[in-house]
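Notes for the one structure printed next.
Every protein chain of the complex appears in place save one, which is left out.
For subunit A:
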Amino acid sequence: MDGGLGEADWKVGVDIGGTFIDFCALDTRSGRVASLKVLTTPDDPGAELMTGLTLLTEREGLDPRAVTRFVHGTTVGMNTVIQRKGAPLALLTNAGFEDVIELARLRMPDTYSLFCSRPDQLIARDMVFGIPARLRSDGTERQAPDMAVVADAVAAVKAKGAMGIVVSFLHSWRDDAHETAVKEEVARLAPELFVFTSAEVWPVIREYERTTTAVLNAYVHPRISGYLSALEGRLAGRGVPARPLLTKSNGGVMNAAEGKRACVHMLLSGAASGVNGAAWLARQAGEPRILTLDIGGTSADFALIIDGQAQFGVGEMIGEFPLHIPSVSVSSIGIGGGSIASVDGQGVLRVGPESAGSTPGPACYGRGGDWATVTDAMVVCGWLGHSQMAYGQLRMDAGLARAAVKRLADELFRSVEATAQAILDVAVSEMFAEVEKMAARAGVDVRDFALMPFGGGGPMLGVFLARELGMPRVVAPRWPGVVSALGGLVADLRGDFVRTLFADLSPGLMPALREAFAAMGREGRDWLAAQGHTGAAELRVVADMRYAGQSYEIETALTPEWLDGNDPGAIADAFHAAHTRLYDFHDPDGRIEIVNLRLSAIGNGPALHFPTAPEEPHSASAERSVPVFTGGAVTPVGLYRRADLQAGARFEGPAIVAQEDTTFAIPAGTSARVDAHLNLHLTFAE
């Protein structure tokens, strides 16, 4: 797609975050890499994207007509839920079970509080309509849907002004006939309403999980759909020939037509793209096991990459609601650069969870914030503020930071510097607790991992956190600020499919497994074709299995050949091994249930080659020395420019590495090396 437009062939990844929209672009012909951050425009999502394209054209010479791949991750779906700006909806479900979304799974967070409560539902109870209808658990029909009641419900829905309907009936994972029949009836009675059935969104067993996932999909559908249409129009207006691809919560991408319908698959795409980008970088840097750390203004996200692959989970939160399609597993804690430090009634220093966010932001931003934040503590210590930040869009006022921290210091009767250091120590210890917990859940020891910090704040605190966790190494990419955008740029097309089987693993089940695999394989290939994919399709199959009586499944990767024949032994062995890895024991005599068989159809994205340079060891020289409060005293610290650090460069901490999208704080006892991909490798003495 370069016909006569010159030499360039641009691949562009764009990711919208809370504060910034990030760009990562590669011209495959010249090897030129361009990155950029632009402040978001919350009142007109999408406008900043065009601003960014203009800036890339002006600064980097990007020709919109030479953009052959455009991958976009957006938070518009997540924001729709958080801000409660989604579509007014109704839910049709079995009579007697109308409270399915309110009761959820009963248990609430914050179990020690008498005020613990559930969020207001996305569909209030008066918009839930019970339809006499019932399938038994074996799929046989006890009672057909009462279409007269459906008609009454639809009339009420229209009168109350809903835009769409979610249809969810018990056991539809097994047979969606009731849902389909009611959907058709609704379409006949009210063609102006959009309808999603729970089985078409994600047909898994467990009525609450399936229903809430369908509700989320419907809730964000009109806004996402509208946003994507506008995006397509804007890109076309700029002459961009590529049709946009959207990043998904599974780390893959899909086209816009799919995105308008399967909206729920986009909800966690930002975090997933970050992990996907980190996994790509980790493979490139030769690191098999990575803990990612992405720190923004209000939160820190962590994820594990094992054998170069992101990990998956279900039940991630979209605002206050869990999403039950497999998504890249990311743990989050409310500590970021904008987290506010305070002193409690007993004189104990705390950090977060309150945050100054991006507006007004840390005191040092000079936008009217006067709380002392983590970023202010970094400025007071001297780690930050030696160069322009965020591509020149932020300025640091050390005086304001100092004044904010001093107010706390006065309460604590300590020096401003010691207080700032304590703020950093507390913030890091909060992250420490979160990572340790995540590692305990996953059954891994993070000391076997390298830390990869990214986001604007990851490099600020990443090295401190790695040391607190006893991790041996830190690996940082060349452009930590745009890893999510990079993750989209390099992503594969990826469609996920599921069949709930809920049956004992036995020779007799094998034909059903093969049948499910074949059917999903067909769906997967069709899906890839619909995305315009012409290359080879990779089919990955996993089974969600458990011992009978357990209530959580373990995801076990299967080799398709294991489905051949009538011996389930290989599948059982894989499950026993997975159980042992995670839970330290297995039960060779235990009855194994396969709850779900899942398939991912993957169409490889472009094999992109970023420029490399030979790694010739040399010692880097600091631009200058700046005073930093570290290790209890003010110490001269070398300030390096990332742009000056060539492959093979080496230097020792303490050091600061400044670049346009972030700043690294590197304490004493650290050795730094730059590899051929310009990744920064930090190792610790001891």
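Worth a mention:
Methods note: a residue touches a chain if its C-beta (ideal position, glycine included) is under 8 Å from a C-beta of that chain, and two chains touch if they have at least 3 such contacts; residues count from 1.
Here, contacts and distances are computed from a predicted model.
As stated in its UniProt record, the chain not included in the shown complex is "Hydantoin utilization protein B", which appears among "Homoserine O-succinyltransferase", "Amino acid/amide ABC transporter membrane protein 2 (HAAT family)", "Formate dehydrogenase subunit alpha" or "Hydantoin utilization protein B".
Touch with the chain omitted from the figure is made, among A:Thr419, A:Ser484, A:Thr630 or A:Thr670, by A:Thr419. Between the chain not shown and the residues A:Leu170, A:Ala356 or A:Met396, the one that touches is A:Leu170. Where subunit A meets the chain that is not shown, the touching residues are 96-100, 102-103, 105-118, 124-126, 136-137, 142, 170-171, 173, 205-209, 344-351, 412, 414, 418-419, 422, 425-426, 429-430, 432-433, 436-437, 440-441, 443, 470, 502, 549-552, 582-585.
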